[in-house]
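The other protein chains are all here in position, but one chain of the complex has been omitted.
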Amino acid sequence: MIQINNLSKIFRTDLIETHALRQINLQVNEGEFAALTGPSGSGKSTLLNVLGTLESFDQGDYLLDGRSVKGLSDRELSALRNEKIGFIFQGFNLIKDFSLYDNIELPLRYRGFSSAERKRRVEQSLETVGLAARRDYHPSQLSGGQQQRVAIARAIAGEPRILLADEPTGNLDSLMARQVMELLEKINQQGCTILMVTHDPDQARRANRHIQIVDGQLNDSSMYEPLAAGA
Amino acid sequence: MEALVHNLKLSWHSIKRAPLPYALTLLILSLGLGTFFSNATLYYWMNRDPIPEKSQTLFMVRMNSVPGDCTDCFEPPRVMSYMDMQKMSGSGITSAEAAMYSSNAYAKTVENQQATPSQVELRVTQRDFFKLFNVPFLHGETWPDNNARMEVVISKNTATKFFSRTDVVGQDMLIDDQLYKVIGVLDEWSMLPRLYDVNGSRSAEPTEDIYLPLETAYDLAIQSNTQNSFFDVDWDGDMATYPQMARTNFVNQLQFWVQLDSPEKVQQYQQYLKNLVQDEKAAGRHTRPEGNKLDNILNVQKALRATNDQLDAFALVASLFLLVCVVNASHLSLNRYMANQYEFSLRRALGASRWQLQSQIMADVLLSSVLAFVAALVFAQLGLWTINSLLPGTRALASWDWQMLSVMALFVVLISYLVTLYPALKTSFSPLNQQLKQ
Partner (left out) sequence: MSVFLIIKSLLRRKVVTALLLLQLAVTLGLVVNSLLLASAAKELVDQPTGLSLEQILTVWVKPTSKTLRLQPALTDLISRQLTAVRQIPGVEAADFVNQIPLRQGGSNWNIFERDRQDESNVDSVPYYYTSEQIFQVLGVQLITGRLLTQQDWGIDNILLTEKLAKQLFAEQNPIGKVTNNGTVVGVVSDFYSQRYASHPFYGQIVFGPLHRAEQGYQLIVRVAQGQSEAVRKQLTDVIRNAEPQMDIGTVLRMDENRDDVFRSEIGLATLLSVLSGLMLLVAMISAYSHAHFHALQMQKEVGIKRALGASKARVLLDVLSESWLTTAIGAGFGILVCYGLNISLAKVISIPAVPVWLPLLTMLLLLLCVTLATWYPARIATRISPATATKTL
């Protein structure tokens, strides 16, 4: 699903070069639920952004679903993002002037789906996250957990190959966090690959693979037994 | 006081944080205000009451007495004949009355006969002119009666220009080669708009240099340089016969002003004119329909269609431009306040009352007003300059007095407040929790 070889990313300012990612090799297989952990500044967000094609990289190669993203134009990258990747952010990042429906529909518009198809998908994904009754609400009328569920609905509406989640429960209390995690597990079980950045060891343990990153380098990524699956 | 200083400081900081948006808001606001002020200045001078202490009592008389059978000519001519003037004079109802017209001539002093004469503006008029319009005398006085006499009243500037001093009563002057004695010198005097003679859209011109007795002018064939209409006049152009001809024909060039001290007097004078027309009609004259006009001095521009239409049109447009700018500025200031909303909310969360926030806003308004006022004055000055160079006859209308300046300043504060009002209310009264949550 995801394959990166010897990938490096360097942030340059006038004075210093920071190696955010050094010679990383990583493979994420289809259907995996991988947790990415690491201390602050270790480069986990950068890695996630590179994987999401939100940021470019300097060396190495990155194959997404078997296709190299190197040298793709902005338009091609955007289309790739739109079709294959779903994002979930810590801060939800819903557009506040839009209703839930419009928020979820937005990436589908970029995809060029017919309005009937869009409607079907929006309704289906709202159903999945359990917010079908509130489709005309605006984000500000929802709780944080609900907002994150909307963001998840938006991410999955396009049926992406992979979901990239950056601390999806970071702004939520434990009850809401659990709901969101359960939702993600459900989505994973339906066949969607998930890569999740988290700092919470419990959550990392719930994933079926744990990848650690320290100082821009991956620690030996080891497979966890899915200890608490369904707990 | 200390709170005000503190608030002003805070305002200044918030400006400094985002100077460009603030500068643009201020620019737009002062552009609109400046344009509006420049137009309002002209408009004010054109439409103000130049003689508020007695404007209610001053009237210009017109009569529809010109020959011809025209049955649907109801509007009397702008100027009247000597014959009309004679019939209207001496009614006993008015407390002052004078006929007049403008002309020009070349003048020099007797001592300096070899000098090139300079052109002077003449007002040909009668004894009561100075009383009618409260014209102040510095030396001497008006003529004792309305008879012809080689005596003139001159303005202070004219005295200084020709004699290099003001006390010149008794001195002689050559006006168009005729010798006159100066019997009075006026004090500084101007009338803006010059409502006693608006014919020919000349209401923005300065008052005249020399005042000459009407009968003398007729004797010497000095004609009006504004409007001189001959109706059915058969004259061979022989100047020797002019005085007789001009007094006995419809050679219309006079404007006739009266002072009527009460509404009853106005009524009486109207009746007097009515009777006059009836007598004339009985005598087989005054063949056109009765069309007496007794226009108050404040309506005379309209009555003679001497308003500056271009200025009116521009006034309309300038007001709309102000509207656009105000709307624009309030839009921008809304944006500005929205950007500061977080800070506002934070301050409220820290315990600032709405009143304290309001006074912060008032400090904002105050600061903006001062800056906008200065910028608006600059733009207004530029605007006046442009208008003066583009529209004829507006040059005399471009100055400000303290009263106008203070009205403008008040206006700026009001507009600044309006511009800030909605954004300020929105920011300080919207629910607190919602803003902090975002």
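We just call them A and B in the order they show up, numbering each chain from 1.
Here, a residue touches a chain if its C-beta (ideal position, glycine included) is under 8 Å from a C-beta of that chain, and two chains touch if they have at least 3 such contacts.
Quantities reported herein were computed from a predicted structural model and do not represent experimental measurements.
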Touching the absent chain when the full complex is considered, from B:Thr160, B:Asn225 or B:Gln381: B:Asn225
Residue among A:Arg121, A:Arg154 or A:Arg206 touching the omitted chain: A:Arg154
Residue numbers in subunit B that touch the chain omitted from display: 20-21, 24-25, 27-28, 31-32, 35, 106, 116-117, 119, 176-178, 221, 223, 225, 237, 239, 309-310, 312-314, 316-318, 320-321, 323-325, 327-328, 330-332, 334-336, 338-339, 386-387, 390-392, 422, 426
Positions on subunit A where the hidden chain makes contact: 45, 49, 52, 54-55, 74-75, 77-83, 85, 87, 89-91, 93-95, 97-99, 102, 106-107, 109-111, 154, 158, 170-171
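Quick note on the criterion: only the chains that are shown with their structure count from here on.
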Length of the line joining the C-alpha centres of subunit A and subunit B, rounded to whole Å: 75
